[in-house]
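A single protein chain has been omitted from the complex, and every remaining protein chain is retained in its original position.
We just call them A and B in the order they show up, numbering each chain from 1.
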Amino acid sequence: MKNIIDLKNVSKMIREPNGESRFLFDDLQFQLGAGEQSVAILGRSGSGKSSLLRILAGIDLSYQGDYHYEDENLLKNSDAMARHRFKRIGIIAQRYDLLDDLNVVRNVKMGLPTKHDAISRSRSALEDVGLKGFEEKLIRRLSGGEAQRVAIARAIVKAPAIVLADEPTGALDEHTESEVLTLFQKLQVSGIKFIIATHSLRVADQCDRRLVLKDNKLVPFP
Amino acid sequence: MELLYDLKRTALATIAKALLISLCAITIYNLVSFSQSTSQAVDRSFSSNAEKGLYSLVDRLIDPDAFAEFRESSSNVKSLAEFYSQLNVNDSIELISVFDQTIPIVDARGDNSFDYGYGTEMSTRGKYLDEASGKEVMNVKSIQLNQRAFDFYNLEVSSGETIRWNQIDYSNPTTPVLLGADYRGLYAVGDTLEGNFYSKKTIFTVVGFLEPDQSIFYKGDINFYLDSYLVVPYPPSIVDFPQEETYFYGILSFAMINSVIAADSSFSTDDVLDVLLKASQSSGFDQYSLLNVPTYLVQFSLAKRLITENLSLLIYIEVVLVASTLVGVVALNQFTHHRRKGQIRIAWTLGQRRSLLAGTTLTNTAIEYSLVALFSGAVILSLPNQSPESLLPVALLLVVAFVADAASQQRVLTSFLSNTSKENV
Partner (left out) sequence: MANLLNAQKTIRVAILFLLFTVLSASLNIYSEIQQGITLEGNRLHSAHALLITDSSDQVLSSLTTENVNARVYRSLSPDGRIRAILELGNNSTFLPIHDGRQFSANDVQAAMVGSDVPVQTVEGESFYEYQGTQYLVVATLGFGERSLLSEDVLIRDRALFSPGVLETVVVDGAEAESQIMREFGEDAYAQLASATGRRTNIDYVSPILLGFGWSLVSLGCVIAALLMARYTRPLDTVRHQLGHTRWWILRSDLFKVTTISLVSSAPASILVLMMARAPETAGVAIAAILAQAILIVVLSGIVISYRIWSQR
């Protein structure tokens, strides 16, 4: 079976605060197989987990290497990557990136490419994540777990092929973390694939495959 | 919370705010200075005292031969002079006697702007050689007027002394005169001018200079300015004169009597005619006519209205300017608070006292308004329309603005700290 995502020979340099440059990724390879539902990417802080997700999202373009999606070699320009992201990728950012002066349903609606049926689709997504009845609440009035669920709802509302989640449970308590992981499992059943950057082994254990960033490369997690 | 760190982060916003408030203060200063100049203008030239009915008094000797014949008789001239004197002292009317006879002045100082023809439709002549005296002369602009006219138009002397009217006598060796403001620097108080006044050689002595922009109503124009004029006072009366000067006093008397009579609105035309009749019967001169001058009151009220219209316009603009400034200041305050709140939150969480945080905020506001005082003060002092009386209201307004702004920022700080406390709990 062909790979959905194929990152080949990816190298990225970064500049340290003292002015020195070093490799963040050195000839990194990553594949997401068609049969895989979820991959966890582990690594200590500063190892490049978020940067890798940004590359996969097409937000970060300053790297060498190729990015293939279903055999299509994606052009490394902002608009092409934006279109790729728009059609196929849902993102759950580390700080959720919700607009806290808008209400829940308006934040979720933003994840839709068209206005057609936007409200009902948004409500449906909120129901999927267990936030039915929260539509009119302002983001700033939600708890951390509730905000996290809104971010998830926004990521899935357009039924993307892949969801990239950056430390999705980092700020949550154990109980809420379990709820979120259960939700992820449910969504995977509907066909959405997850790539999760995390430092939590508990989260990684829930995924089909576990990789770790080591020596600027991705290696299987033992 | 560190003051220097805070200033560094909010420097641009602080300067922008100081600039904004300074601009507003400067425009308020201008408005106050203008409103003062407006009320001065109105008080000087358009007060209710000047709002009277005007009549034109003219002689009926239109025929040149009749005119010449009348003047050749000294008894005729004396009856005319007596007619003038009686009207001049009458309290029920004001005899405003003004005439603009040009006077050739020997070695006149100044440029063509002092020439009689300058600024009119007459061709300018400038200086020329007078054949009779063999000296270089210029026909300077001159106004001859009586004390009633001087007082009616609120003419003011800026330096030197004003005319001692009861001492004016053309038989004296010299005649005191005032010069318009544009003559400053060309002549000084005490200087003498040699002139030809109705063919009589006359020595004029400068006793003072008029304030700038002094004006009278003359020849149907309410904006007749005297800055480039030689102002010659009329004597209070012409009692007697030598036979050989009949020509001079004849011409003079006719000039004096062709005048304007001002009367209260309660005084009707018939009342004015009665006064003239009594003076005529007493003096023996009856060759006069009285004409109404309606344009004076019309021009008076319209010119006054134009001046006050300007003020209303300026006030309206100022209100909009102040409102816009307020909005700008509020926006900048919000921006500054946004830049500061992270630092405030940390300082508060780490245990810094509320009074210290409030003190730093107050210091910031004081710095802003110090910049305002500096900038607006520097600009105001360089403006051409200096007016110390206008500074006080502006300074007061800035103090009020400072207090209100400081109070508002303290309130925002208090509210923010309360919310932060709730979050921490």
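Brief remarks on what is shown
Please note the rule applied: contacts are C-beta pairs under 8 Å (C-beta built on N, C-alpha and C of every residue); 3 or more make two chains touch, one makes a residue touch a chain.
Since the model is a prediction, treat every value here as computed from it, not as a measurement.
Checked against the full complex, the one of A:Leu7, A:Ala57 or A:Leu181 touching the unshown chain is A:Ala57. Screening B:Gly110, B:Gly160, B:Gly328 or B:Pro393 against the full complex identifies B:Gly328 as the residue touching the chain left out. From the options B:Ser73, B:Ser113, B:Thr174 or B:Ser289, the residue with contact to the unseen chain in the full assembly is B:Ser113.
Where chain B meets the omitted chain, the residues involved are 16, 19-20, 23-24, 26-27, 30-31, 33-34, 37-38, 40-41, 44-45, 112-113, 118-121, 123-124, 126, 213, 215, 220-221, 223, 225, 227, 298-299, 302-303, 306-307, 309-310, 313-314, 316-318, 320-321, 323-325, 327-328, 331-332, 383-385. For chain A, the list of residues touching the undisplayed chain reads 57-60, 62, 78-79, 82-87, 89, 91, 93, 97-99, 101-102, 106, 109-111, 113, 115, 118, 154.
In this text, only the chains that are shown with their structure count from here on.
Separation between the centroids of chain A and chain B, computed from CA atoms only, is 78 Å.
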